[in-house]
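The complex is shown incomplete by one protein chain, all other protein chains being positioned as in the whole.
Now for chain A:
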Amino acid sequence: MDFFSQIINGLGIGSIYALVALGYSMVYGIVQLINFAHGDIIMVGAYVVFVIIVMMGLPLWLAVLGSIIFCGIAGVLIERIAYHRLLVRDAPRISLLITAIGVSIFLQNLFQLLFGSDAKSMPRMFSFSPLQLGGLQITSSTVLNILVSVIMMAGLQLMVSKMKIGKAMRATSEDAGAAKLMGINTNTTIAFTFGIGSALASAGAVLYCNTYPQIKPIMGGLLGLKAFVAAVLGGIGSIPGAMLGGYLLGVAESLTNAYISSNLTDAVVFGILIIVLLVKPAGLLGKNTREKV
């Protein structure tokens, strides 16, 4: 029984990794950029929740909505201000990568300046009684994490496969030049992708705060890195891959914590990444499509 509850716990934390991983994956898919500032968007989202609930004393639903909208807009702005000119001029990817690291450091320092570098504790956000499933007891935050992540990912999958903007995203990610010939405004499509990715990260932030009620300006670093590992593990650019990677990572972490040692958690996570990439360089669900002549 304990084993199963560890798995469920792992899925709970994995859900957060998965939501954040989606942003890495979508942005990578469309502009081949590892957006290292993406992890810090989680931190921004968490502070927005903190400001709205704790400092302003406003209701929870407003905090969630506010955080998602704020991060969505922040994502678009970061693309416009930091990456857009580099993308339009077809700058080398390494310049974009360095810019992304710069944005990440900027955000961390900005929030340290605004809120101080010490950790702030968050009040309990969503509390309902734990779920009893046979002999298993599942905490409310785990239930919420899994539920929200599954719904968001189903929604995203639906958007990408059925909606016009989603198809435009796929077309742009595959061949931006050809997409332009079809009349697709690729600049808008790219900005939209950053916005959606950041909004998902902020949903991850809300869930994270609910699970671990403590925030600080550098919290996005390791969390972002792990979500990035999840995206690569699942096959970067693939939405189901990001989900799978997130869940696998969460479960691996949880099992390591329970049966090996909590000191080894990160070693196991990155060890899995190395092994998967050695065996399957494109990630678990990544595909190497060959061109036909």
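Criterion: a contact is a pair of C-beta atoms (placed from the backbone, for glycine too) under 8 Å apart; a residue touches a chain by one contact, two chains touch by 3 or more; residues count from 1.
Please note the rule applied: contacts and distances are computed from a predicted model.
With the options "Cd(2+)-exporting ATPase", "Methylmalonyl-CoA mutase C-terminal domain/subunit", "ABC transporter ATP-binding protein" or "Putative tricarboxylic transport membrane protein" in hand, the undepicted chain maps to the protein name "ABC transporter ATP-binding protein" (source: UniProt).
Note on the undisplayed chain: of the listed residues A:Gly57, A:Pro92 or A:Gly183, the one touching it is A:Gly183. Taking the whole complex into account, chain A touches the unshown chain at residues 164, 167-168, 170-171, 174-175, 177-186, 289, 291-293.
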